[in-house]
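The structure follows.
Subset of chains shown; positions unchanged.
Chain naming follows the written order as A and B, and within any one chain the residues start at number 1.
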Amino acid sequence: MKKTVLCLAALCAATAATAQSSVTMFGVVDATLAYGTADGPGSASRLRLANSGYHQTRLGFRGVEDLGGGMSASFWLEMGLNNDDGTGIGTNVNNQASGGSVAPAGTQGLTFGRRSTVSLAGSWGELRVGRDYSPQIWNLLIFDPLGALGVGMAQPFSAGAATLGPTFARASNSFGYFLPANLGGFYGQAQYYLGENVRNGAATEDDGNGAGVRLGYANGPFDVAVAASRTRLAAGDVHQNNIAAKWQLGSARLLAEVSRDRNGAVRGHGFILGGLYNVGSGDIRAAYSRYGTDAAGSPRADKLALGYVHHLSKRTAVYTTVARLKNHGGSAQTLNAAVAGGPNGSSTGLDLGFRQTF
Amino acid sequence: MKKTVLCLAALCAATAATAQSSVTMFGVVDATLAYGTADGPGSASRLRLANSGYHQTRLGFRGVEDLGGGMSASFWLEMGLNNDDGTGIGTNVNNQASGGSVAPAGTQGLTFGRRSTVSLAGSWGELRVGRDYSPQIWNLLIFDPLGALGVGMAQPFSAGAATLGPTFARASNSFGYFLPANLGGFYGQAQYYLGENVRNGAATEDDGNGAGVRLGYANGPFDVAVAASRTRLAAGDVHQNNIAAKWQLGSARLLAEVSRDRNGAVRGHGFILGGLYNVGSGDIRAAYSRYGTDAAGSPRADKLALGYVHHLSKRTAVYTTVARLKNHGGSAQTLNAAVAGGPNGSSTGLDLGFRQTF
């Protein structure tokens, strides 16, 4: 079977002279049986069919048009979805708490909240506009051995999201710039986004405005990247900073990440240490991670995660992950939606899943 | 024009060695002018543009990957939609009343609530995970001459849905197993689903958990199937049981179904009797059906439905259905959203529609 791109009538008609234009439908469906338990009096376990334990379930449409002269235009529309029940996933429209509500159960429709962008690219890099990942989230996604998904998701991602609010992973109304690929291993991006408030002199008029930047260097087995961001809020700016590194050692990939964040007066700190080990058609994944804040009591949780992914093909995999979380300083987090018996307890979770991409 | 499957870039690249992989976009758009009237003082008629009078409107994406050795992986994402106004159709996330709300008018977005599954299949059958049809609904869909849609929809479907709650036709968080196809005419499936409540010892901790099974035998002109299911609820389990049969007699297809259900203390009972008669490019459809319960007064309604579908092509059809419903025992049902003049009245409805598949 030869490789075929989905070529649409309108597209093909318009680009007869340029051979590198395409529109692609793509997606992931990932289902996982997720079990979580916690300790302490009053604690309770839970068994669910969850999704996206290894790879975030999604459906998307993207396209590239060659404009000639090294220039190209492209779009990317990508929706998240919960394949355990069919619902979509909401978004946030103004990078502030007021822009992201929770729909009544069973009613959340599909949105292109994962990414909805249009780009112009050339030898100078790429300009990208719309709703997109924030620059600083990439270090938490790429340098987490468990991929920031499922029960093994590193603490700087799972707890950081709760601490840092709506611009933690993505921003709406954003303008991004990406360095070109041919910089001798250097890569990077910057993003500016708008809260879209009226300019009336109110203290909150800059709320939801923000910016982030990420710079990295990849050379052979090494990859290192640093990122920083700030979202303005009258109640206290949100800062998100991290640095991460990778070292490929034969079949082993070692990963490390450190986070230093702030939400108003509260400072957050965390790290990830771990790696992957390739065993033929499978990957062993392990990570130790931590995230805590300097709020009263210095709440913090540490997580140890161990998993295995077995690839039945390039598109299809089965996987399992086990994780153990320990709370300190009044923290009461749990894994896989178990109920905590109180602060400072432990929680254990297990994922058993199946993932297909297309 | 040769048969072509939609082959996506990612898919084709990944499966160069296996020729039987594909991704398919599919759908139905069915519009029907629907008129309903009822009798008695205060009754009122209604005229609407409805949808899905013959075939449920939908849009979906499905794919199969050949894994070699007789194994395959597949996914299926299918949304319902109301093509009379453009809205989507919500879903239920936990198989309980709390998991399915009604969105404000005009705001319900598209969801993959009809089906969102991922499967692994082999000579041993198919394992399917996600939101899917319940096993026991198939006897009400397949053995209803009117296809459980439109004004002629058999009473065990239309009234059963109201009686039996959110797991009547589908379940979220489900694990299904399907027998392989080559069992000498025997077929079957089993499904287990989770309510995903916390295990805290509360009486409701099993609410929304359930299971169903369906077994059938098809041989030449005969097909018979039986199904049973139970959804656990502290307020009273929901049981849904039915048996159905088909007999193909030349151009005539005779169909019969019997339902025996229970929702807590209330027992439901119903039947369908009818058939289809093929007249070249069209089908005459007729059914007499009943559904009632043993609630106070033993409310019950009987329906007589007669329809004709004319196929303009394999994909395109026009159709009409007329139905008459009679209430007993305090029942006050109506057809096509007419308003009842009181209990124990009658209602008449007419559908005139157009259906296209792709």
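Just so we're on the same page, a residue touches a chain if its C-beta (ideal position, glycine included) is under 8 Å from a C-beta of that chain, and two chains touch if they have at least 3 such contacts.
Predicted model, so just to flag it, every value in this text is computed and none were measured.
Visitor: Of the full homomeric complex, 2 copies appear; what's the total?
Guide: 3
Methods note: only the chains that are shown with their structure count from here on.
Visitor: Would you tell me which residues of subunit B are touching subunit A in their complex?
Guide: 6-16, 18-19, 21, 23, 25, 61, 63, 65, 67, 71, 73-75, 77, 79, 88, 90-94, 98-103, 107-118, 120, 129-131, 172-175, 193-194, 196-201
Visitor: Can you list the residues on subunit A that touch subunit B in the complex?
Guide: Those residues of subunit A that touch subunit B are 1-6, 22, 24-27, 29-31, 33, 42, 44-49, 59, 81-88, 103-111, 312-316, 337-339, 354-358.
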